[in-house]
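Questions regarding the structure given below will be posed in turn.
Note that one protein chain is taken out, while the other chains of the complex remain in position.
Showing subunit A:
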Amino acid sequence: MIGQLMNLKETELCLGLPGAAETLDTPARSAVGNKRGFSETVDLMLNLQSNKEGAIDLNNATASKQKTLLKNTVKPPAKSQVVGWPPVRNSRKNIMTNQKTSGAEDASSEKAGNGGGGATGAALVKVSMDGAPYLRKVDLKIYKSYQDLSDALAKMFSSFTMGNYGAQGMIDFMNETKLMDLLNSSDYVPSYEDKDGDWMLVGDVPWEMFVESCRRLRIMKGSEAIGLAPRAMEKYSKNRS
């Protein structure tokens, strides 16, 4: 049991003082004084181990977390940390620890549903199209094939212009069929970033494998796609013709 607790501690980012981490094993809580937070998956916490030097070093955090945990098992903590107290907003706390937004990024990528992590079952990826004013996010798991995805993307990006507000200098996403033509022509090439961080052309692997490895999508201009794997390019144009 302790072993399991230790594993939980390892994986979570925790706001806590040395020896003052929230006690997971107190079943009886009084209404006053010991407010414990919501489940750890919901409550994003930062580890503020206060070293004498004052610098917060995340690399050392895991080591000191273990120390903290050992202390926990030996004796109860002096004062358990209380959620939301003192009442200082997270944005202020994050800035003060001088971190490189690793905490904040996790928070925001949870919202964006960045590539497959975090969200239960969904494979949310960001889709950008060169020239389009903003990104969309799609859940790859709801599509069955490349064609499904392609249709959905066409629908999504064709809605950028409504009425008379065609953007100056931006591509005119007038209607679906036009967009489909663009997508099908060699002018626009859908590419994706896989889990190794490489940019690949869409369509070169079976659909299921694609869903597993795709982290984000980018519909780029043909001229920019030249840097991508030439073999894939060949295979791609063979498929298209």
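Assume a contact is a pair of C-beta atoms (placed from the backbone, for glycine too) under 8 Å apart; a residue touches a chain by one contact, two chains touch by 3 or more; residues count from 1.
One rule holds in what follows: contacts and distances are computed from a predicted model.
Look at the chain that isn't drawn here: its UniProt entry, checked against "5-taurinomethyluridine-[tRNA] synthase subunit GTPB3, mitochondrial", "CAHM3 protein", "Transport inhibitor response 1-like protein" or "Exosome complex component RRP40", names it "Transport inhibitor response 1-like protein".
Although one chain is not shown, part of subunit A still touches it, namely residues 17, 20, 31-33, 35, 37-39, 42-43, 48, 50, 79, 81-93, 95-96, 98, 101, 104-105, 107-109, 111-112, 126, 128, 133-135, 162-163, 165, 167-170.
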